[in-house]
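In this view, the complex is presented without one of its protein chains, the others remaining in place.
Chain naming follows the written order as A and B, and within any one chain the residues start at number 1.
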Amino acid sequence: MNAATRPLLEIEDLKISFPTPTGLFHAVRGVSFSVGRERLGIVGESGSGKSLTGRAIMQLLPGNAHLSAKRLAFDGIDLLTASAKTLRSLRGARISLVMQDPKYSLNPVMTVGAQIAEAARIHGGVSKSEARLKALAMLEAVRIREPERVYQLYPHEVSGGMGQRIMIAMMLVPEPDLLIADEPTSALDVTVQLQVLSILDDLVRQRGMGLIFISHDLELVASFCDRVIVMYAGRMMEELPAHDLPAARHPYTRGLLNSLPRLGDQRAELATLTRDPAWLVEP
Amino acid sequence: MISVGDLTISFGAGSRSVHAVRGVSFSVGDGESFGIVGESGSGKSTVLRALAGLNKDWQGTATIGDVSAKVHQPRDVQMVFQDPYASLHPRHTVDRTLSEPLEIHGIGDVNSRVERALADVGLGAAFRFRYPNQLSGGQRQRVAIARALMLEPRVLLLDEPTSALDVSVQAEILNLLRRLRAERQLTMILVSHNLAVVAHMCDRLAVMNRGLIVEEMDVATLRRSEPREAYTRQLLVASKGYDRAVAAQMVTFD
Partner (left out) sequence: MSAWQARLLSDTPRSRGDARLGAIYRGWLQFRRNRLALLGLAIVILLILVAAFAPWIATHHPNEQNLAQRLLPPSSAHWLGTDEFGRDVFSRIVFGARITLYIVALVAVIAAPIGLLVGTAAGYLGGWVDAVLMRVTDVFLAFPSLILALAFVAALGPGIENAVIAIALTAWPPYARIARAETLTIRNSDYIAAARLQGAGTARILTRHIMPLCMSSLTVRVTLDMAGIILTAAGLGFLGLGAQPPLAEWGAMVSSGRRYILDQWWVATIPGVAIFVVSLAFNLLGDGLRDVLDPRQKK
């Protein structure tokens, strides 16, 4: 396979487990997928292992986690055997991670502008004044109305929605090839959420970035992504094109879809999900 | 049952004060379920906290059954909070959480009342002596609902009761709330950012933006997607999922 057709990211049989007082807890048990220059959605409920999967790609797991995989490669580079130096050069520069809560990811004693500029300087190798211009341009790109003013603000002075957009600006300024977005918009209002998604959408379309969009929101993923993976209890239940999600076959996916209240129907009782133990074992 | 007139709430003093709620009026009939929809900062939760009596610093009128929200009794109104991980005391067992209101008001028969309350919210007696950290999010929210109903209030205020929960758990909690409402003829106000949840739970709703009520309508109008105001229409479109064209047309309403 040559570099042009090779997927950006290949994962085969990824397993993550944690030691607990009562034995090993298997949080992710055999997940395989690949990502090209596209929008891949990973949906699942809390505890499904979707966030851990995203973090495993960045090699940002808690210290006590055991990770194993037949293959975990980014752009042909084996992440399992890569040196710490290689990983550092990939992280931030070529693979970025946006997390749900911006408050814990921004440095509280640096202005947001300085943080974005620093990200640009470290990964882009540009001068100070260039970095500043780049940071301002990026703030504008994430639809922040007065970039000059916001540049000077400290993280505690910005609202949650703006903080999230700043996080995204910071992650995007090195122009990564792959962006892992873990619930990037679930703390945002719907209108702001759509604006942030359209920024990500533009980046995938114009720059050919790969995007892994991790979310619990089925409808959002169905409307935003190209392809969807449904996870439950650390396993992949099914993988299908996003626009086929409303017609998903797997009983788990169907159960999730049926439990959603909808504007259009007037059911008195919402369907609740009955979890089948077989989902934990069958492939 | 509930009547709110020209309710104004501001935080802080002087030039730095923020008007969170700017003259809001609505009324909710006996046994009715009323929804308040809005984005963050719209003032919807602030209205609810004032009605609950948690914040007594406001102007205008807010009464529950002819009693001002500043002086009403715990038996008049109770509230369920958004985050079930923050609304239960971490060092109190379920038993203690549920028996405390009985203790405060000198109500006897604690054992059987606690057991009945647990059964009513679909939790077995096995949950009675657990600590919150031994419960899932959905189970915690059931305990919070049971606590709110211990004193048999006539009005139940719900502040985003399912937004911190998984969708399958959300369905269970919404079903539970609908059943309890029917069984006990509760008057409810549900605050949410989720239009579908409000449509499922309520008879009538108000849409709030920046401290004002943009419009009030019945749920049938919402279901037919026929709101009067542009703000509500945008909210409705945005909640239907991602659409490139829609996202490009988003405007900010002041």
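Assume a residue touches a chain if its C-beta (ideal position, glycine included) is under 8 Å from a C-beta of that chain, and two chains touch if they have at least 3 such contacts.
All values derive from a computational prediction rather than experimental measurement.
Considering the intact complex, the chain excluded from display touches B. Contact with the undisplayed chain is limited, among B:Ile104, B:Ala182, B:Ala230 or B:Ala248, to B:Ile104. Remark: the omitted chain is touched by one listed residue; of B:Leu7, B:Val24, B:Val37 or B:Ala52 this is B:Ala52.
Looking at chain B, the residues touching the absent chain are 49, 52-54, 73-74, 77-79, 81-83, 86-91, 93, 95-96, 100-101, 104-105, 126-127, 129-131, 134, 144, 147-148, 150-151.
Throughout what follows, only the chains that are shown with their structure count from here on.
Taken in their complex, chain B has these residues touching chain A: 39-41, 137, 166-168, 170-172, 174-175, 178, 193, 195-197, 199-200, 222-223, 225, 234-236, 238-244, 246-248, 250. Residues 45-46, 159-161, 189-191, 193-195, 197-198, 201, 216, 218-220, 222-224, 255-256, 259-264, 266-273 of chain A are the ones touching chain B in the complex.
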